[in-house]
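Every protein chain but one is kept in place in this view of the complex.
Each chain carries a letter (A, B and C) given by its place in the written order, and its residues are counted from 1.
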């Protein structure tokens, strides 16, 4: 029975007996843990959107012959790539956080073409295996998580040069029926909330790194996997029992460390096994998709712009020209990101395997602006919020009979604005600029899908200076064979 | 006989006996004037590109049933809108300046749908007249210039409120067979290099401004028109006889003031006549197209990046990480503009008239970045150029037997780089950041298609704060009917 | 017996029976509360610095004839003003947070000259009262807190126009021996950690606001005062028992709301009482000092630059040029702030009362940069920190026998770097960019001493456009009496 609704999705996560550690303790049932649950709600919304707006969040797949959640869809047209961005922005707007499914979506689209290319070069049969795997996921309507980032140890050395070979995920045993893998993946988005994980190499590999060239699918509830939950700014507020101080009580992101302690993977779930020369293309295609997927942050941007406009309204200053101007600047920056993202998608080209790959330059440019503009949007939101955002007493002080009335007396603003609504909006801005969802809106915007320098390196690769220099030289009348000795 | 080649285009401009004034004197033959000729060369390159890359710079038109220059093409698909941007970037790369034909292209696409809408609302027949006009232009392969910007006089007053009613272009007489118009259009790009001008109102009009609601086509060589040429930074260098100091000797832009001294326009060339309420839609559609057309500046950006990379190479510093990083930043900013422009085009929607109109938000965002990023790109180019760019002696000093050898001795840089090539590249950077083509690359980027504040106003209109506020309120748990008195 | 040491200071705060509420409960003894204590430690460091570096943090006062803590010193020379900035930066470096005493220092320097001016104008005797008060504080070596920011209610209305007159602090009763005041002061820095509070009006007042024109000193432990503690990002981590996750376990800032429920103030502690026309000068002089006092943030900037450099070192990437370049940028921005601050102080002029007042334009410029640069420095610090900063498991997970060894295995970086040191530095960066001290480093930098727009208004007042226009007109050869009708 496939999962059909958001509620069924949540139920599907129960009783899996995952080994999850959080704040020093093993978590009984992640679904019911107050720190974890908001992240599950965010993923659940991807199911809800597919119910509510099927054109946006689902698509007919020729792999399984059925309409599938768009996060499980291998793109079959340029429009399919663009629609991912529209869906991502919409979910960002609905959740105000990271909804965690883009990694899986971008991973299946990358592996789709890379497995094809390996097969063409090596005579392997990864592509058909992979198609069968994706079709099965579509049939079950499962969440696929990606798992790419290795711990890396000493960054000056390759996998094969590390003192501890496990610092990159590797094959420790090859059997006729499959492989045994060991290692860890760092800060993996939504991993607990997934059903299957796609393990992939984290970077370009050389021949000596052959044992580290492994791509495979693993069920999240495999017994040899341990999850250690990352803590986020203000996460402990979820344990206090209230709602207001959370800012966004319903939705949150999730990152955890995944430790694979000799996990056996049957052959049918192995999609790369030693073909080290394909690690680089896989990483490049994945990051290209994924850098453009950061368009989701424009959905969060819409929320924070809305929150800033609301607090300005509650403060009675919407007509001040500088307030209006700051909102315009926030919108301008937000749409600049969006434009670059969808441009990358609109400029997609078919791969040899037949799915569609976005434009790499524009994808990198999109992500690079994501490492800058959300910070400025947040700064402007804090400007509009006023200092009260960081000096507001706790929800419990508002509930207390001793301090509640005093607070309500003195925090009264312009007529018609409730003190409680005012602080809810302030807490939302705090949540997105300093609290739990600042992790997703800011720091993940910085480092997810590659840190800023990774984009600069990629832009440098693609900016094609020689052709630009030829343009300039022609217009300047440069003659490098002019007898003046020029040989550059 | 239609114009077929760049050379034929140039010939078509000769002998028109235009009344053109430049530096205080009437110009005999603009085609041969050294200050004017580079601007003609730039337009000619739009013909040359159509010959060399017909897929890029021409398109089959269903209006005339023939393949036409893309600048004369009414868009028939989303792809047609996107292809405009590709062509614009390419021409920017080829000329390093403003090639002047976008105004006409954007004007015909705007008038195409607005004339249709007027006819629908008023029962007029502007649309068929307009289609016939465009088809004739296509058949002749003419250049259409736009003419929109009025002098405006006292900016606090509408056309009908000015002391001198001529400060906005207006109908001074209505006859059965046509209208007589009077007024001026300021800083009109490429007007002298056009065959016909499309006169349009410059802004939203009210009922009292009915006589100023005029859109019409006028031949450039009409006897009652006077052109007064605008001067540009360093324009006088074109009179010195040399080539190097020009930086870009072949190509330049053109703006002139056009004075219409009671010009009679027959009815067949009148496309709006008193329908004041359609002035605003016309201006909005035109500026929307045109703000996205500023993607052309990414072509200039490619040239200046290429020039900066070349001078770094000539200076022997390409391996310095800060040099590389500045080039990456320039490319990143340039591609950010491009992404927003083509995104606006990719997101085009059909109008009621059937042609395609780009996305307004993204078009404004594109242009707004154009008012910022070329300035930063120029600053970085000057950084890479070094101070020599502004202290280099004149070309004549290099030619002089007394100073030439001294200069060549002391300006020798790394082996293999000729002094002459080095100064040519420096002069090109000067040209684009301070000289003639800085007018197009910087100041026109600022003010063309509307000054920065015009984009901010338009972004403010479209940013839809209420829907963003609703997103925020939902996530914050705001209840504005919570009995707390909130009525906002 | 005056307070002589940091420890004596801490002891002086005990047993005052303050009515303090925090997270819904009355706090027994603030000195021992884990959320509050770090803020006390920060103030204590102002005593410790005076012991360790007396030239920096103390000065001979002619008021009391003794060497006093510089925070209690009324400036007697330009150098005294500059030395405040040096001390502020040093304390920022030592604590990495807001050490809370600048408000009091700036308040006594402002009131010193304003009370003098009131006396001159009105024949009152505030100045001698005030000098006696300051001398007593110096003798006791007490901490003076300032209390300026009123709740303000409907921001479109003056104090006298509010529905609830208490929304600005006011005199509710005038007696022969003193006044009774009522109202609240919002987000008051370090109020609990002070011995006395200086109450001051929050803005320019008009005649109708006479009852709101009150400046007075009140002991912190007055029985009719209630304190409601503001909560900060991640404050609850202080309740968890560990140290590492706090980032900066020792030091923190403090803001609380102070409610004055009909507090009687004897005449000797009243320094303004109805002289509404002096509210504006008081606010202006105070904000001028205080905007320059934000130089303290360059001390925090030194810490965050040091933390970023350390994590880069631990990650083994200090030689990467982009890393180095980001550190330079951080330093450049930090020193830009510092330069403007000390320039404002160096340009101090004596007041009529004899103390020294800093340059207002430069003080505003300093603060205005503080509303921008710490955000960019934080962004760069997060860039250097890497994503691990927001995905690191909790301290308890590191202590756990089940997860601790796994974490230490997989988080090992380059040889010679301990995992624990690495996470400590990451937690410090989290603390300053998202956690408790981000309140002080970022949001307080935005809004303390006036939000950005307040500085822009003040810069606009002082930028003296007419004189700048005269310069331009002279150079341009403008003749506004040239018979051309110019009368501007």
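The definition used in the following text is that contacts are C-beta pairs under 8 Å (C-beta built on N, C-alpha and C of every residue); 3 or more make two chains touch, one makes a residue touch a chain.
Keep in mind the model is a prediction, meaning the values are calculated, not measured.
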Checklist entry - Of B:5, B:160 or B:233, which residue touches the hidden chain? => result B:233
Item to check | Per the touch definition above, residue among C:8, C:25, C:140 or C:313 touching the missing chain | outcome: C:313
Item to check | Option from C:243, C:261, C:376 or C:402 whose C-beta touches the chain left out | outcome: C:243
Checklist entry - If the missing chain were put back, which residues of chain C would it touch? => result 82, 93-96, 243-244, 247-251, 302-307, 309-310, 313-314, 324-325, 327-328, 331-332, 335-336, 338-340, 342-344, 346-347, 361-362, 365-366, 368-369, 415-421, 424-425, 427-428, 456, 459-460, 463, 465, 467-473, 475-480, 482, 484-488
Item to check | Residue numbers in chain B that touch the chain omitted from display | outcome: 21-26, 151, 153-156, 163-164, 166-167, 184, 186-187, 226, 228-234, 236-237, 239-240, 245, 255-257, 259, 315-317, 320, 322, 371-372, 375-376, 378-379, 382-383, 386-397, 399-400, 402-403, 406-407, 409-415, 430, 434-435, 438-439, 442-444, 446-448, 451-453, 456
Next on the checklist: What does the interface between chain A and the hidden chain look like in terms of residue numbers?
Outcome noted: 321-322, 325
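In this text, only the chains that are shown with their structure count from here on.
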Checklist outcome for this item: Per-chain C-alpha mean nearest global C-alpha mean belongs to chain A
Checklist outcome for this item: Rounded to the nearest Å, the gap separating the Cα centres of chain A and chain B is 39
Checklist entry - How many angstrom between the C-alpha centroids of chain C and chain B? => result 51
Next on the checklist: Where in chain C do residues touch at least two different other chains?
Outcome noted: 322
